[in-house]
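Note that one protein chain of the assembly has been removed; the remaining protein chains are unaltered in position.
The first chain written gets the first letter, and so on, giving A, B and C; residue counts start at 1 in each chain.
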Amino acid sequence: MNRSINVRLFGAFRQSHPESSLTVEIPEQGRVADLRQAMEAALESENARSLLKASAFATDTAVLDDQDPVPEQEVSILPPVCGG
Amino acid sequence: MNRSINVRLFGAFRQSHPESSLTVEIPEQGRVADLRQAMEAALESENARSLLKASAFATDTAVLDDQDPVPEQEVSILPPVCGG
Amino acid sequence: MIHVDITEAVLDPLAALSHCSSDAHGAADLFVGRVRNINDGRNVTAVSYDLHPQLCRSIFGEICAEAMEQWGQDLHVYLVHRLGRLAVGEASVITAVSSGHRDDSFKACRYLIEQMKVRAPIWKQEHYTDGDSEWIKGHALRNSG
Partner (left out) sequence: MIHVDITEAVLDPLAALSHCSSDAHGAADLFVGRVRNINDGRNVTAVSYDLHPQLCRSIFGEICAEAMEQWGQDLHVYLVHRLGRLAVGEASVITAVSSGHRDDSFKACRYLIEQMKVRAPIWKQEHYTDGDSEWIKGHALRNSG
């Protein structure tokens, strides 16, 4: 059984998706690795797919590991950072 | 032959000499070591004489060594510093 | 005492110094990061900052708490990053720390900016004089959890 989850996009991901979010389908008990796979299928541009490899997923309070379960509500995908 | 020289006082020296300067006699070709000797004789308080040992003499642009000649005009005596 | 924020308003160094002060603190160090006119040989006119607000605040708070753990629970610590499009010369980030003695202020202030650069979910899009713009390649975020 699948469920859909909304993924907030940041940084360079907004270039290909100005709407700043993307909804993908993952297995009901899916892990972050499954979400990563679903994202790869959903992203349209080659650039974005290549960016995905270097990106992390996160909730509003923590960065997630690939083996973590996907949270209920919403997650963010964070491309490589360069703050300041 | 002697000449007199005016010595500007700073920091703790002002405690014993609120006028902030002192005139002493040194040999015409005197060096800073001579000035130090003259100051020791001129200072009235034991505290000031003990402070003198840890003090440096200076012009308006540089700190002097004991073997330097005493400048024409005026010198300053600088007790141990603790700026900031 | 920790103050962290992200804001679209112009950053205020005096607010940082006012937070980072105490009658028991003889020292304060403040760092300002500003938009430069050249990066990698290209002429920059402005930089747009994108960031994840909630996660930024959370990570800023962690970084500040770590600094206090390392250099003293009595430290006053300040970390604010700006959001939006900034012209050359504008401040994008201010970190500041006050402490009893200066060594702690310098080291903790440096820690804030170094950690922020590595761990905060912030992205920069540079705008160039030729009209082009580009998202700066950064380094991957790892879960330091």
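Throughout what follows, a residue touches a chain if its C-beta (ideal position, glycine included) is under 8 Å from a C-beta of that chain, and two chains touch if they have at least 3 such contacts.
Worth saying up front: this structure is predicted, and the values here are computed from it rather than measured.
Undergrad: What are the shown chains that the left-out chain touches?
TA: B, C
Undergrad: Using the definition of touch stated at the top, determine which of C:7, C:21, C:70 or C:129 touches the missing chain.
TA: Answer from the full complex: C:21 touches the omitted chain.
Undergrad: Please output the residues of chain C touching the missing chain, sorted low to high.
TA: 13-14, 17, 21, 23-38, 88-89, 100, 102, 105-106, 109-110, 113
Undergrad: Could you list which residues of chain B touch the chain missing from the display?
TA: Touching the chain left out of view, chain B contributes residues 8, 10-12, 14-15, 54-56, 58-65, 76, 78-84.
One rule holds for everything that comes next: only the chains that are shown with their structure count from here on.
Undergrad: Where the CA atoms of chain A average out and where those of chain C average out, how many Å apart are those spots?
TA: About 26 Å, centre to centre.
Undergrad: Go ahead and note the Å separation of the Cα centroids belonging to chain B and chain C.
TA: 49
Undergrad: Check each residue of chain C and list the ones that touch at least two other chains.
TA: Correct list: empty.
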